[in-house]
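Data first, discussion second: the structure below is written as structure tokens.
A single protein chain has been omitted from the complex, and every remaining protein chain is retained in its original position.
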Amino acid sequence: MVKIVGIGGSLRPNSYSQIALSLAAARVEALGAEMEILDLRAMQLPFCNGEDEYLDYPDVEQLRNTVKLADGLILATPEYHGSVSGVLKNALDLMDFEQLDGKVTGLISVLGGQSKSNALNDLRVIMRWVHAWVIPEQIAVGQAWKAFSDGKILDEKLSQRFDQFAQSLVENTRKLRGVS
Amino acid sequence: MVKIVGIGGSLRPNSYSQIALSLAAARVEALGAEMEILDLRAMQLPFCNGEDEYLDYPDVEQLRNTVKLADGLILATPEYHGSVSGVLKNALDLMDFEQLDGKVTGLISVLGGQSKSNALNDLRVIMRWVHAWVIPEQIAVGQAWKAFSDGKILDEKLSQRFDQFAQSLVENTRKLRGVS
Amino acid sequence: MVKIVGIGGSLRPNSYSQIALSLAAARVEALGAEMEILDLRAMQLPFCNGEDEYLDYPDVEQLRNTVKLADGLILATPEYHGSVSGVLKNALDLMDFEQLDGKVTGLISVLGGQSKSNALNDLRVIMRWVHAWVIPEQIAVGQAWKAFSDGKILDEKLSQRFDQFAQSLVENTRKLRGVS
Partner (left out) sequence: MVKIVGIGGSLRPNSYSQIALSLAAARVEALGAEMEILDLRAMQLPFCNGEDEYLDYPDVEQLRNTVKLADGLILATPEYHGSVSGVLKNALDLMDFEQLDGKVTGLISVLGGQSKSNALNDLRVIMRWVHAWVIPEQIAVGQAWKAFSDGKILDEKLSQRFDQFAQSLVENTRKLRGVS
């Protein structure tokens, strides 16, 4: 069965990108995929220092093993200073081709202001660099503070965008990875 | 007197980007500027969680105050996965317009493989986002493991590039900031 | 006297990016700069074939000479397919360091949909490549069909953004180029 792993790039307790990630994850599961979220807020990860081993941080191994076994990924980041959060980039820096190569990835960004694509563009090039696929469907949630209520998406068009995102991610991961 | 602050994006003990930063810094000082390097390896910084205050981490205030008082910046990053290191991006995430707006910035990246501009391009757009200036001169050090010896630059053309980089940074920071 | 040259990247008769360019140009002139607009709609330019000479197209020389004598540039592009128009990129391809190196550039993009920064980001990196400066202030006009009326800017905040853009371009071109 196709397996998707989600990682959110915000450490804020009530993070909108974590909400967006969970909403996408629910849709992915409804399509029959196995879905697992790695919550960086509950993990102890070090700053990447370019080394391979982080013996004091067993969560590095958990991150690596979980992503390695995935067919697809959802990366959801707050847009900080017009790019991916340092938190999420650091988590990606802790991994390498062994974990990321060939993974089919869907990208979500969340902003306080008007929706932009800067963080999504940077993430697209970063994931290409590690030889991952990135689906054309992507979501930039602008003015995130009024996008969600009670864990639901208020705008119907945005909700449909989440539907299409999950549909494309699951369907095309199955095609590209040859899993059911 | 014009003041330049340098930040290196690698935590590796013998980091090439830290070497590149110190070589650029020496040239900047030789041109009569005040130069200070913030060594992230010696600072205790948290992951940015989107909040303003980090009371348990006094180094956040040191980072912010030092950058705030600067006229110009040198950002030197290892290129991880075709972009800026998460470590450096996180340090930038801990700051905001108050510290970064209007600063004149020079960018350096360091790679194990052939020189590319991906990290430099991303940093250029990130620094624009916080309303900083970025000088046209930039340095991508490829195959960094054979670029330096005893803290010196082996290739004459690369050495000249460092000269021009420092010259442009100091001269144009003076012009744009109206300092001597 | 500081001289600014503007180039618009749309060939449409009632182009919004040409309107935006003329509005920025009027502000630049009001600040005491000499301003000249090169209207690509009235020029006969060939597709760039990588050669230096285009003897059948005297407008290539006019483009090159006019830009060469400028201190600063305004580039205004419609955002086509999430990037700079081919028309504007081709005009830039017809020039080289001799014309573009060291010029201080302000960037404007115009979109039918919501304001994005993709074309601006690409232009920023392109202009850096030819060693031009790009000012931090940039303008992305979203939903351009309702932004202007009778050649005026309807939204007060957008109008102020044009003011600041022109102010920064003229002031900083003077500083960087040492002209009055």
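Think of it as A, B and C in the order they're written, each chain with its own count starting at 1.
The definition used in the following text is that contacts are C-beta pairs under 8 Å (C-beta built on N, C-alpha and C of every residue); 3 or more make two chains touch, one makes a residue touch a chain.
Please read all numbers here as calculations on a predicted model, not as lab measurements.
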Residue of C:5, C:20 or C:88 in touch with the missing chain, whole complex considered: C:88
Omitted-chain contact residue, chosen from C:27, C:103, C:128 or C:177: C:128
Contact set of subunit A toward the excluded chain (per top definition): 102, 117, 121, 124-125, 128, 131-138, 172, 175-176, 178
Subunit C, residues in touch with the chain not shown (by the definition above): 10-12, 15, 47-51, 78, 80-93, 118, 122, 125-126, 128-130
Absent chain, residues of subunit B that touch it: 82, 114-118, 121, 142
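Everything that follows uses one rule, which is that only the chains that are shown with their structure count from here on.
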Interface sides of subunit B and subunit C: same vs different residues, half threshold: same
Intercentroid distance (Cα basis), subunit C paired with subunit B, Å: 30
Between subunit A and subunit C, centroid-to-centroid distance (C-alpha), Å: 37
Subunit A residues counted as touching two or more neighbouring chains: 82, 118
